[in-house]
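Note that one protein chain is taken out, while the other chains of the complex remain in position.
Then we have subunit A:
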């Protein structure tokens, strides 16, 4: 029911080497639920990309495919020109997952050493990542006795062990306090400066804004907007025109220049517009609309409107089943 303007801010193409990630028309279904619906996305080495969207937008399903944890039903996903599983085995890509993935009865140090053993990395690398993740003080502690933030830093340390070209973070700061959150992102920024490609899934707009070069909006398993953080902000700074207009045609209104989303509720029309003046002018001069009002909304609201799932009436639902 909603038309969404897609910003096509495709960064200029890299001419050397493969994409860090290339997703072509990927579809992933879980029973009746289509979690990823024809997604195409190319990410160049060195980019820091936020996958932004509400819960159930298909972020985790997309990340899973990039990591070889699941395969698309149709379409392809490649990482540095390889099958995702091959890229994982070579340590080209690693990830910090949202929750779980740790054993309570290992110590922090043992968990890192085990991961190092599996990647064929030595003692030196163990010390390096423990230091980088700030785990020195808790290395002898059982994982089950660690705080949420400490566990997340442990996942980060494990992800750094293979020294990956691409680091994927799925909702990485869930459950962290402000301080840990800041420290976590500083570490990631340092990493990115050294040339590592970073993709992170989040539903925090401010995280995407502050840390990503590029923001990919997802909704119902599709990319609905893709651009720089600045472009996304411009999109989000649109306003809503509300008017009473009996017998309004949604299609007609949606075709107006500057109109992003149109909603018709009985006699009331709601037009979310990047050019609210143009929409208002049209409504007042070319239609019988009256009681017109223009409201501006903040970033958070705009994001919610752009990505929300419960405004549609077409009966499809997307989920993020596990």
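Everything below uses one rule, namely that a contact is a pair of C-beta atoms (placed from the backbone, for glycine too) under 8 Å apart; a residue touches a chain by one contact, two chains touch by 3 or more; residues count from 1.
The working rule: contacts and distances are computed from a predicted model.
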item	value
Options "Autoinducer 2 import system permease protein LsrD", "Succinate dehydrogenase", "Glutamate synthase (NADPH) GltB2 subunit" or "ABC transporter": UniProt name of the undisplayed chain	"ABC transporter"
Residue in contact with the excluded chain [from A:31, A:120, A:140 or A:266]	A:120
Selected from A:88, A:169 or A:243 as touching the chain missing from the view	A:88
Option from A:100, A:124, A:140 or A:247 whose C-beta touches the chain left out	A:100
Contact set of subunit A toward the excluded chain (per top definition)	17, 67-70, 80, 88-92, 94-95, 97, 99-106, 110, 113-115, 117-120, 131-134, 153, 158-159, 163-165, 183-184, 186-187, 190-191, 193-196
